[in-house]
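Only a single protein chain was left out; the remaining protein chains are all shown in position.
All chains are identified by letter, namely A and B, in their written order; residue positions are counted from 1 within each chain.
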Amino acid sequence: MAETKLKTNVLNPFENIIERLFELFDNKKLRYPVLILTMVFLIYLPLTSSRFTQEIMTNMFFYVVVCLGLNIIVGFAGLLHLGYAAFFAVGAYVTGIMSATYGINFWVTLPFSIVAAIIAGLAIGAPTLRLRGDYLAIVTLGFGEIIRFTVRNIGITGGAVGLIGIERPVLFGVVLNQIMHFYYMFFILAIMAIFVSYRLHDSRLGRAWQYIREDEDAAAAMGINVVSTRLYAFIIGSAFGALAGSFFAAKMTAISPDSFMFVHSVMILLAVVLGGMGKIPGVVLGAIIVTLFPELSRDIGQYRLIIFAAVLLVLMLYRPQGIWPERQYISTKK
Amino acid sequence: MTFWEIFLQQLFNGLLIGSFYGLVAIGYSMVYGIIKLLNFAHADIYMSGAFVGLVALSYFADMSIGNTWFGIVIALMISMLLVGLLGVLIQRVAYRPMLKAPRLSILITALAVSMILYNTVMLLTQGQYKPFRTGLTHDSFYIGALRMTETRLVLLIAALLLMFILHQFITRTMYGKAMRAISLDRDTCQLMGINVYQIVAVTFFVGSALAAAAGIMAGVYYGTVHFYMGFLIGLKAFTAAVIGGIGIIPGAMLGGLLLGLLESFSTQIPFIGTVWKDVFSFVFLILFLIFKPNGILGRAESERM
Partner (left out) sequence: MALLEIRDLTLRFGGLCAVNNLSLAIEENSIRSLIGPNGAGKTCVFNCLTGFYKPSDGDMIFQGESLLNKKPHLITYKGMARTFQNLRLFKQLSVIENVMSGMHCRTSAGFTAAVLRTKVQQAEERRIRDYAEECLDFVGILDKKNYMAKNLPYGDQRRVEWARALATQPKLLLLDEPAAGLNREEKSRLIELIARIRDERKITIFLIEHDMGLVMKISEKIFVIDYGTKIAEGTTTEVRDNPRVIEAYLGKEEEDAV
C-alpha cells in the first residue's frame, strides 16, 4: 500500500544522494577494510592531535554510549523516554558522592551506580510501562526534572553548586588524569556499547523488543510478556546511561545539575531519531553529528536548540525512519 | 494566623491555582480525546498566550485603558484569538500530516514544536524574566477570615467563568457534540459526513485559547512571565488531566481544582513545604498512574480486537 503524503517530499534529492553513498559502504568487500582503517585511525589519533581534538572526540565517544543506551529504550523497544539525562545524572552523582565525600575507589562505585540506575528505572518503569506510550513520555520528562530539582536542593549532592573533588580512577597503578587516558577509556566504552547493542539486537530479547514495537497485542498473543520485556529495555538502557555518567564524573572531577538538563535529554533523543531509531550504525552516526555540529558552528551557539528542533520536526514529517537507509531483504542472511 | 485563617487561605489559593491548571488541562484532554495525542506544545501555547498578552498590554500602557481591568480584558481577548489561531496553525502544519503515523512519531513532532516555541521566545526575550505590568492594585481586604486582593478574586471568578462557558460549549453546541463523537470513533464520523479536520481545528483553537487565557491570568497573578513558564505547568496540567480522566473535559476541570487544592494544602505539611510541593505533585501523578490510570471520571477503555 503506497502512502501518499499531502505535501511533496522536499528531502527527495538528499535521499537519493544518501542512499547512493550507503550503497557504496554496504558492499561487503569494502566494509571490513573501512572499519579496520577507522579503528586504526582512532587509536592513533591522540598521539598526533591536540588536546582540543581529543576533548571533542572523547565527548563524541561519550555521546555514542549514551545514545546507544537510549536507543535500546527508544529504538529497540519503541518507548519514548524524555528524561534520559536523569539516568546518567544518577550514575554520575552516585560515583561523585561515593568518591568525593567518602573517598571510595572509583571502580568500586561502578556497580553501585548501575544498581542505582536499575532502581530508578524500576521506580518509573513499573507503574508506567503497562500504560500507553504517551504516559511514559510525560512521566520520564517529569522524572528528569524531579531528579535535577532534587539534586539541586539536597546537601549531599552539593546543591546547585555541585560536587567537586571526585577522585581520578587508578588503573594498574597509573592515575588516569590525562585527556588521552579518558579518550581511550571512552573509546573502549563506545566499542563495548556497540558490541552489546549488536549482540542484543540479534538475540531473543532484541527480537522480543521488535515484536512489541511492531504490534504489542500480537506479541502478547505469541507468549511475550510485554511489560517485563519493556522493563528490561528500560533498565538496560538506564544502566548504559549510569555507567557513562560515572565515567563522566571521573573525567570532570566536578559535576553540577547543569550538566544534566532537559536539553541534553533532547540532544540524545535527536541523535537516536536522526540515526533512525533502532539502527545501530545510524545511531552512532547521529551521535557523531550531534556532537560535532555545535563545534563546527560555534557562532550560532544560541540558535542551536531551535535548529535541532527544526531538524527534528522536518525529519518526523518527511523522513521518520532517519537518515540511515532501511535494510533490504534480498538474499539469505549469514 | 489561626488554623482557620490558614485553612481558608490555602483553600482559596488552591482553587485559584487549580483553576489555572484546569484551564490548561482542558486543552490537553480535548486534544487527547480527539486525536489521542499528548500535545507537548500545549504548555508552550500557555506561555505564548502570556507573552502575547504582555505585548498587547505594553501597547495599551500609553493609552488610558492601560491601567484598568478593561485593558487586561482586551489583551486577554486578543491573546486568546491570536494564540488560538496559532494552535490551529501548528495542528495543520505539524500534526495533521502525522495522524496516520506511529504514535512515537507524532509525540516526537509535538516535542519538536514545543522546543521551537519556547526557544523562539527565549531568543526574543534573551531569556529574561519580563515583568507583567498591569497597574492593578494589590490592596488586601478581608472576607470573613480570608485575606484577599481584588485581583485574585477577579482572576478566580474569570477562570471559573471560562470553564463554565466551555462546558456549555461542549454540551450544547454541535461542535461540542461532534468533538465527543470523534473521540469515540473517528472513521465513522467521517463516514457520517462530519468534517473531522474542521472539528479538530476548532478543538485546537478552543484549547489553545483557554491556555492563553490561563497564561495571561498567571502573568497577572505572578507579576512576571518567562519563556520557560510553561514547562512546570505543563506537567501539572497533565497530572490534572490524568487525575480527572484523560480525554474527559469535566475531568480536566475537576482534576485541576483537586491538584491545586492538594498542592496548596501540601505546603502546610512540615516536611514538604513550598520547596518540595512540585515533587509531591509528581509523586501523586505516579500514584494515580499505578492505582487509577483512568482517573476519577474515567472508564476503562476496551479496544476492539
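Details
One rule holds in what follows: a contact is a pair of C-beta atoms (placed from the backbone, for glycine too) under 8 Å apart; a residue touches a chain by one contact, two chains touch by 3 or more.
Remember, predicted model here, so these are calculated numbers, not experimental data.
Touch with the chain omitted from the figure is made, among A:220, A:292 or A:310, by A:220.
Screening A:104, A:176 or A:205 for touch with the missing chain picks out A:205.
Take subunit A: the residues that touch the chain left off the picture are 196, 199-200, 203-208, 210-211, 214-215, 217-226, 232, 236, 329, 331-333.
In this text, only the chains that are shown with their structure count from here on.
Distance from the subunit A centre to the subunit B centre is 33 Å, each centre being the mean of its Cα atoms. Of all residues in subunit A, those touching subunit B in their complex are 3, 5-7, 74, 78, 80, 82, 124, 127-128, 131, 133-135, 137-139, 141-143, 145-146, 149-150, 153, 217, 262, 266, 269, 273, 277, 302-303, 305-306, 308-310, 312-313, 316-317, 320.
For subunit B in complex with subunit A, the residues that touch the partner chain are 32, 36-38, 40, 94, 96-98, 100-109, 111-113, 115-116, 119-120, 123, 231-232, 235, 238, 242, 275-276, 278-279, 282, 285-286, 289-290, 293, 305.
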